[in-house]
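Rather than the whole complex, this shows some of its chains in their spots.
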Amino acid sequence: MGSVGAKEVPVLLSPEGLRIDGRKLDELRPIRIRAGPLHQADGSAFVEWGANKVMAAVYGPREVHPRHLQQNNKAVIQCRYNMAAFSVDERKRPGLDRRSQEISKVIAEAFESVVFAEEYPRTSIDVYIEVLQANAGTRCAGLVAASVALADAGIPMADLLPAVAVGKIDGKIALDLKKEEDNFGEADLPMALVPQSGRLVLLQMEGHMTPEELSRSLDLGVAGCKVIYEKMKQALRDRYATTELPGGSA
Amino acid sequence: MSGEVASELRTTHVLDLAASGKRLDGRALDEYRAVSIEPGFIATADGSALVRLGDTVVAAGVKLELGKPFPDTPNAGVLTTNAELVPLSSPTFEPGPPQPGAIEVSRVVDRAIRAAETIDLARLCVTPGEKTWVCYVDLHVLDHSGNLIDAAMLAGVSALAHAVVPAKRFGVAEADYALAVGHLPIECTFVRLGDAIVVDPTFDEEQAAQGRLTIATDELGRVVAMQKGLVGAFSPDDVRSMVSRALAHGDRLRAAARGGPA
């Protein structure tokens, strides 16, 4: 969303209706997903999505730490979304700021909605997301990475969780905003879908949209999630063919 | 009977009631609790309000102080929203640094105020790059009987709508003047209870909920912010339906926040 008093707003849509990187309104940025790049984690995934680079790892089911969070009838799912100091233009102070804590919370709640947590009472399933390079849409990239990492760790889930943000630029609804579109656009609406039920487990929005625009945004996002879903499944299939490290052939 | 067992029984009861279109406190599924707003409750604040939403009570205080603009927005004022879910207000809150729940409340309220452009930040600037008003919106929860976000939002916009810029005290004008406010966003929160989706949940309904969705709308009939919370899921059609309900509730509540009858 446009910061008041910030630099001049760039042209976000060409006369031909193309975006600053040449995409059409309903076009995703290129996405590459690799499952299992890390050796210490029980499951992991690396996602390059446009100019985002996001690593996720899963540990567990394991002992709950701190102990008083332990639940007798199910596993607790703890999520930590963190941005590396060098992942953004102006260096970010290390540690979780309020934004990261909010995102960690909604991502944890999204996964609690699909993980079969009652199969592992008194344990913790820890989901870690590290944003190494950020260019709008990192929470969705993090969800996608963490979802593949959970599957890589063998955690039973109702479904994978594809995620994407829909936004509004120059008055048009557009899929998968990149940084300049996010900074100078009029709305941003990230969502995560359970493909088999068609329901959303993460949904946030900021900006302004008419109810009709919002309705179309939901449809566009759901369609985008389905494309990403296929890439996630392919990454898990490829897992058994390659164990390359992140950036190996990037 | 342990607290855990009691809580499970209550959850079952809440869900059973909802299945037959009823609620523990007798409300209809789309009925909001009684709202009362007392502006000016805090004399030490530049703007304030005490909001009661059923048994939920939130005090909001606005303070304006002079400070420096951010380097990347030299012509803009600064807005800071903070929510304190103090342990006085609920057996479930603990002393210590802000918990994720408090952070979520403050961020969701903050997003709505920014997106609705309630405050024209450019007008807060006194000397570009040098001096600006910093506007603090502090939300202090006193009694947590459910639906904190809506109550906090109402308290926040009411406090802003009645705030006075202390320009004389800070020596930048001859007289104090009312803070200019634009659109007032109103949050409207729903939870799923089985197949039913109810508005303005109580604490017990939140405990039983299978998903929560908060929708902020402004007086132009636009959606300016949303936040899904808790474990659970909503279909796009669920969302569309809640958006229309949120718009209706928003109009009524906005009048109350501006000073009219709720």
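Observations, loosely collected:
Chains here go by letter, A and B, matching the order in which they are written, and residues are numbered from 1 within each.
In the analysis below, a contact is a pair of C-beta atoms (placed from the backbone, for glycine too) under 8 Å apart; a residue touches a chain by one contact, two chains touch by 3 or more.
Every value quoted in this text rests on a predicted model; they were computed, and no experiment measured them.
One representative per chain kind is drawn in place, while the complete complex holds these chains as A x3, B x3.
Note that in this section only the chains that are shown with their structure count from here on.
Chain A makes touch with chain B in their complex at residues 1, 3-6, 98-99, 101-102, 104-106, 109, 112-113, 187, 189, 194, 197-211, 214-215, 218-219, 222.
Interface of chain B with chain A (complex): residues 69, 72-76, 98, 100-101, 103-104, 106-107, 111, 114-116, 121-122, 125, 211, 213, 218, 220-236, 238-240, 243-244, 247.
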